[in-house]
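Accompanying notes for the structure given below.
Note that this complex is displayed minus one protein chain, with the remaining chains in position.
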Amino acid sequence: MTKTKKLINAPEDIIPQLIAGMVAAHPDMLTVEGPTGRAVVAVDGPRDGKVGVVVGGGSGHEPAFAGYVGRGLADAAAVGNIFASPSPEQILDAARAADGGAGVLLLYGNYTGDVMNFTMAAEELAAAGTPVRQVQVADDVASAPVERRGERRGIAGDFFVFKVAGAAADLGEPLARVEALARKANDATLSMGVALGACSLPQTGKPNFEIGDDEMEIGMGLHGEPGIRRDKLAPADQVTDTLLEAILSEMAPARGDRVAVLVNGLGSTSLVELYILFARLRQVLDARGITIYRSWVGEYATSLEMAGASITLMRLDDELAALLDHPCRTPAVTVGA
Amino acid sequence: MTKTKKLINAPEDIIPQLIAGMVAAHPDMLTVEGPTGRAVVAVDGPRDGKVGVVVGGGSGHEPAFAGYVGRGLADAAAVGNIFASPSPEQILDAARAADGGAGVLLLYGNYTGDVMNFTMAAEELAAAGTPVRQVQVADDVASAPVERRGERRGIAGDFFVFKVAGAAADLGEPLARVEALARKANDATLSMGVALGACSLPQTGKPNFEIGDDEMEIGMGLHGEPGIRRDKLAPADQVTDTLLEAILSEMAPARGDRVAVLVNGLGSTSLVELYILFARLRQVLDARGITIYRSWVGEYATSLEMAGASITLMRLDDELAALLDHPCRTPAVTVGA
Amino acid sequence: MITMDRTGFKAALVAAAEAVVASKDVLTRADQAIGDGDHGIGMARGFRAFADALAKLDDAGASACLQAGGKALMMTGGGASGAIFGTFYTASGNALEAEAEPDPTALAAAFAAGLQAVKDRGRAKAGDKTMIDAAEPAIAALAQQQGALPAALEAMAAAARSGMEATRDMVATTGKARALGERSLGHPDPGAMTFTIFCEALARGLR
Partner (left out) sequence: MITMDRTGFKAALVAAAEAVVASKDVLTRADQAIGDGDHGIGMARGFRAFADALAKLDDAGASACLQAGGKALMMTGGGASGAIFGTFYTASGNALEAEAEPDPTALAAAFAAGLQAVKDRGRAKAGDKTMIDAAEPAIAALAQQQGALPAALEAMAAAARSGMEATRDMVATTGKARALGERSLGHPDPGAMTFTIFCEALARGLR
């Protein structure tokens, strides 16, 4: 097993240099605030009287999370180490920068480490008198049955939940309402992924799991957490059908319903492949009479150089649709040009 | 040597399904025109009296080339097979769709196959009375010495040349002027890349070249064409310095000059790595007193799942800067939200 | 009752933290087997900060050492383990009388408070295949000891190790390993390994 090659310097410099590069590349959108150096803040986001939207999590999922920072989306992101939750101190830096006096909403994927670290930060904020709420994104249908939805992991559906909350905050909604809309988006969003190949942590350089040359893992998580089964690698159409079936059987959209779609690449899967998945997805939704209201195809929540993809659907009503359409401008996504 | 796994169906269906997926995912921007099914056309691009901007080339470089189709950038793209120039018939479909009566500009990377096929298409158009011009992008400093610039390959610098020409055409400039501006952009643009790992053609499933576990190839082309040398894999800062040195020593920008920067991923290299390259690039340019006017970091001209990156600089004057700033809206890039 | 001098306990804590740092690769492989492979990295970083924080304390008792180490770990470790281990040491230190030299009983009571804080924080319980499965039997064993602290800590370390070994037969129900379900069988829990390594080195440091 040979070391995976990466364009990095010393492993311990990865995150500081990543943040330096992001801010240098997008000085019109991003800046860094706070003593930890781990809070990436929107130049044009936080403002008096607006609810602060703070996202975050481990690194290695770029553009998640700092790529979603910018006007109309997140006000700040707390940037953890590779695949590790940011610490409370780092989250506090982000929250303080995002706080405009109307309270702060913390949004992140539902992982034990993130839940604990964000909760510690929330306790600290609350103790200091800042109104604070949290929503854990839990869109991965493969990670727990529907009866235990609260245990599910958050994967690419993060983006839809962040987008809805970011739009609501940008429109001046109060904290309770922004939180409620984020929960509504989370409830309406289901995802499932497939992995074809591993990634390696820069510090170890070794693949984080083994997978056979002709195998894929259906439902694998963003850190290589095993999914629901290993199958022989199947044609793209069949993989799409499998992922969609899991999502649609739970979501059960009716003929005429509208959905937003995200076909997300995990790292080394090409746009060619993602669009081939989308072509099939469109056929399946057409056949069921479901309308695609908006779609995104590309890398939105990655797992370093992992090979594979995920499909996310968010079932829309007029309110969610309008919030998706609300303009935003971030390094990763621009809406309403 | 095991087969590289990909999310595809039958190899011969790749391109039709890629196009179907792109158009289905971006129906507000893209449509397909012409009998070959290989011309992706901007819904909101071609119009009477405007010069038609046609781009194209082989597939496997997504988002190049069809991802650059949309208002303010290209009017149409001719989509070839993986790593193979589109045929004249396919290019003609794109050109006819883009033609608004003010002539057509063909823009593509400087590869023998593309030159021949686009030239055959241009002859056909001219014979039918359509004013037509061509510009071959040739930004890859590694592919030939400066004395033979006309022989250089086109790599990620495509994007800057397309952007400038697309803006000029959108502003209503006549064909000769749009062509002249594209040439000016091409002359001002230099790139160099590095490859760490191979990609495989979907039809063969095998890596298209061999590279040692501890090696990188400086200057490798977008199809695995060898570069100027193989070195031991070096830290990111050193790689950045090497690429920049080749570009800057030829470009020789003066203190106070402005450049546009593109740090481009070849496929499986993560955004973490690309931003680390950018962080170093910023240091080097700062030290030389060169201003970064605009920058893009991400995947703009890929090589399937190849590992590696390229750096592109375009030296700007007011005219080029204004054309870069001109709004555009395409699947791959949005400017001026 | 036999107690420890301050510098001896502080030095032993530093040595224990260094032992975790030195076990980075073993812990990484353990987390690769059933989690996301970052446990060794996070713990090496966190316990490095733990040791460094103690080095900065001049004349500190056990309580202050545990508080400072725990806080540093919590702030730098990140991930689940940064929060869990940071909470454990911080809460243990908070429960210890400020200027007291720890004896087995007092230390067992403090660690028990630390463990309770871990459970409150992470909502895992014994049998969920976490560090709790090493810590709970280890603290119970320490509470039984009446004699010298070194021997008492050796008994604690032995109980931690058998608790850690027992996690092989457990199915993970929490954290990034949860999704593995049955497939986590046969592998020990990485956090339980960290806890065991820490206890063993602490005992060695006081011999």
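A, B and C label the chains in the order they appear, each numbered from 1.
Criterion: contacts are C-beta pairs under 8 Å (C-beta built on N, C-alpha and C of every residue); 3 or more make two chains touch, one makes a residue touch a chain.
Because the structure is a prediction, the values reported are computed rather than measured.
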Visible chains that the absent chain touches, using the contact criterion stated earlier: B
Which residue of B:Lys50, B:Arg133 or B:His223 touches the chain not shown here: B:His223
Residue among B:Asn117, B:Thr242 or B:Thr330 touching the omitted chain: B:Asn117
Sole residue of B:Gly21, B:Pro46, B:Gly67 or B:Gly80 that reaches the chain not shown, by the stated touch rule: B:Gly80
In subunit B, positions touching the absent partner: 58, 80-89, 111-113, 116-117, 119-120, 142-143, 151, 153, 201, 203-204, 206, 208-209, 221, 223-227
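Quick note on the criterion: only the chains that are shown with their structure count from here on.
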Overall pattern in which the protein chains touch one another (line/ring/star/complete/other): line
Length of the line joining the C-alpha centres of subunit B and subunit C, rounded to whole Å: 54
Numbers and ranges of subunit B residues touching at least 2 other chains: none
For subunit C, residues contacting two or more additional chains: none
